[in-house]
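Only one protein chain is missing; all other protein chains are in place.
Showing subunit A:
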Amino acid sequence: MQTPTSPVAENPAADTRPERRARPRRARLGGPLGEKLLFLALVLPNLALLGVFVYRPLIDNIRLSFFDWNISSPTSTFIGWSNYIEWWNRADSWAVVQNTVIFTVAAVVGSMVLGLALALLLDQHLVGRGIVRSAVFAPFVIAGAAIGVAFQFIFDPRFGMISALLTMVGLPVPNFYQDPDWALFMVTVTYIWKNLGYSFVIYLAALQAKPAELYEAAEMDGAGRWATFRSVTLPLLRPTTFFLSITVMLNSLQVFDIIYVMTRGGPQGNGTTTMVFQVYQETFQNFRAGYGATVATIMFLVLLVITAVQVRVMDRRTT
């Protein structure tokens, strides 16, 4: 973004040009009022859609969290903080929070570390790197639902590909379908496989945009590969790492398709239930929309706090 301010603002004399005065009608339409009306006409449809389907439900969701409400019923009862108190006291809330934290941390760290490693690898002059770059990015365009369906069979403990590979090297095959820990491992690996390509292309683009002089200077100073990576590459990538840490976290917290398709939140009740999945279960399966809204609100608040902390930490480090 070379021009942070609007180019229009750099031309305050535009309206007083003689050409404008020569065409009074156009001058009137292009005048301050006409311009404002046109602005509204162009922006309002989009703004209205975002208002009705993003910001209205955001507020409404907070209101709903104070109600006892069956989503298919027209009436709801105000119950104050009861949903929040119930959430705090229920044992499954904490199991779900734990799942969410494990899944999110593993997904964010896993896809970012692997994405960076692959970007560093495929930034080298290796023959055939173009094909590998495409291959790494390809799963990102495949639907999560389709990947969930495919990987459910790939992880089949008896007849799947993972089972075939593990048997080949003489390792025992875990029961990915029945053991909650292995089930969580399965959905996390599947998620990373699908989304790795995103962190990869963002890191690769950042590496390709880096200034070559810095590296030449490091080489002249006799810095080795590791030293160069630590003191030149990583600091250069800090803004990218910051951007990714927020976007990848936001995306991985919203995963529904892979978990729904592969495990339905199970096994053993809530083995792979994350907070998003719990919102769905409470609202659309247990018909407790108020409680679902409570879980959603708690999660949103936590997300706001985490993002604010991330922004502050990164601000302090970069300035």
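Please note the rule applied: a contact is a pair of C-beta atoms (placed from the backbone, for glycine too) under 8 Å apart; a residue touches a chain by one contact, two chains touch by 3 or more; residues count from 1.
Throughout what follows, contacts and distances are computed from a predicted model.
Peer 1: Report the protein name recorded by UniProt for the chain absent from the figure; options are "Glycerol-3-phosphate ABC transporter permease", "Cytochrome c oxidase subunit 1", "4Fe-4S ferredoxin-type domain-containing protein" or "Nitrite reductase small subunit NirD".
Peer 2: UniProt lists the chain left out of the view as "Glycerol-3-phosphate ABC transporter permease".
Peer 1: Among A:T167, A:Q268 or A:N286, which one is in touch with the chain left out?
Peer 2: With A:T167, A:Q268 or A:N286 as choices, the missing chain is touched by A:T167.
Peer 1: Touching the absent chain in the whole complex: find that residue among A:V54, A:A91 or A:A212.
Peer 2: A:V54
Peer 1: To test your reading of the contact rule: which positions on subunit A touch the chain that is missing from view?
Peer 2: 1-3, 6-11, 14, 17, 19, 23, 26, 32, 35-36, 38-40, 42-43, 45-47, 49-50, 52-58, 60-61, 64, 71-72, 118, 121-122, 124, 126, 128-129, 131-132, 134-139, 141-146, 148-154, 158-161, 163-164, 167-168, 193, 198, 201-202, 205-206, 209, 239-240, 243-244, 247, 250, 253-254, 256-257, 260-261, 275-276, 279-280, 283-284, 289, 292-293, 296-297, 299-300, 303, 307
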